[in-house]
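Below is one structure; the comments refer to it alone.
Removed from the display is one protein chain of the complex; every other protein chain stays in position.
And then chain A:
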Amino acid sequence: MKQRLSLHRGSLIALLVMANLVVLANLASGDLKTVSELVWLDIAGEGGAALLALLWIGLILNSRPTGRVTRLLVTGLSTLFLAYWQDLMDEFIQLPSAVMWDHWLESGAMPLGMLLLTLGIYHWHREQQAISAQLQKRERVFREHRSLDGLTPLSGPRYLREQLAMELLKQDQPLSLVMLDLHCFDHSRRLLGPHDSDRLLREVAEVLLLNLRQQDLLCRYAGDRFAVVLPRTGRQEAESLTRELEQAVRHFAFKTQRGITHPVAIMAGLAVAHDEDADSLIERANRNLHSPSRVA
């Protein structure tokens, strides 16, 4: 978290300096109001708005790398913040009516900030579309960040069950589920150590993703077991896709930290849905994984 914020140290300092300049300019050209002149409701409202704008800046800076979209969003929000800030200063400091720059800061900065923010959000939307296109095989139809897996950039078993349940509602279309289990991964983990074996799982996930179609979904089931949802796919097509996945992983030459090749193999268990719920489909695919007459 700290690292993310430190990326944006420049922007934060600039904002701080601007806010201070506004205070100084106000103090230089106006007089402080007495306590009886203060309107507490306005102070709370405008101060609150300024604080919220500041909070948004913090959240955005904290969650995003530097770049054009971030710059637009932060500049827009900073301008908004300065407008509210000047508004707040008005509540404490009486400026002579000859001074015009405070009106410009209040009423000019507001639409400018809104404009910049809108532009930023528009580009953010475009950026999200690009990212979603990349995520397509890992995430379908709706997003649920709580079901993301901790180790690989895939979704976990909860998302798998939800997606299967959704697909199973479409009864006129065939649906296949393939479970993939790394062969002797327990042994590999002890040979490779925790870091390399975790990386192996992540890289196998990438290899599998590269060999899937646009409509397919890859999830991490648990441990070294992956699940592939194949919508609109009958047995024959699913069998040939499974063979391709097995071959792709067999040809994957995983490199350890020391640069030594560690061969990988997967076992597969296929189940084609007919009139059942997600749990029983998963169970059948898992059972086929262990039975010797599995789909090869």
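Note that a residue touches a chain if its C-beta (ideal position, glycine included) is under 8 Å from a C-beta of that chain, and two chains touch if they have at least 3 such contacts; residues count from 1.
Operating definition for what follows: contacts and distances are computed from a predicted model.
In the listed set "Acyl dehydratase", "Peptide/nickel transport system ATP-binding protein", "AraC family transcriptional regulator" or "Alpha-ketoacid dehydrogenase subunit beta", the entry agreeing with the UniProt name of the missing subunit chain is "AraC family transcriptional regulator". Although one chain is not drawn, the whole complex shows that of A:170, A:190, A:235 or A:251 it is A:190 that touches it. Contact with the undisplayed chain is limited, among A:81, A:159 or A:221, to A:221. Within chain A, the residues in touch with the undisplayed chain are 150-151, 157, 181, 186-187, 189-190, 194-195, 198, 221-225, 282, 286.
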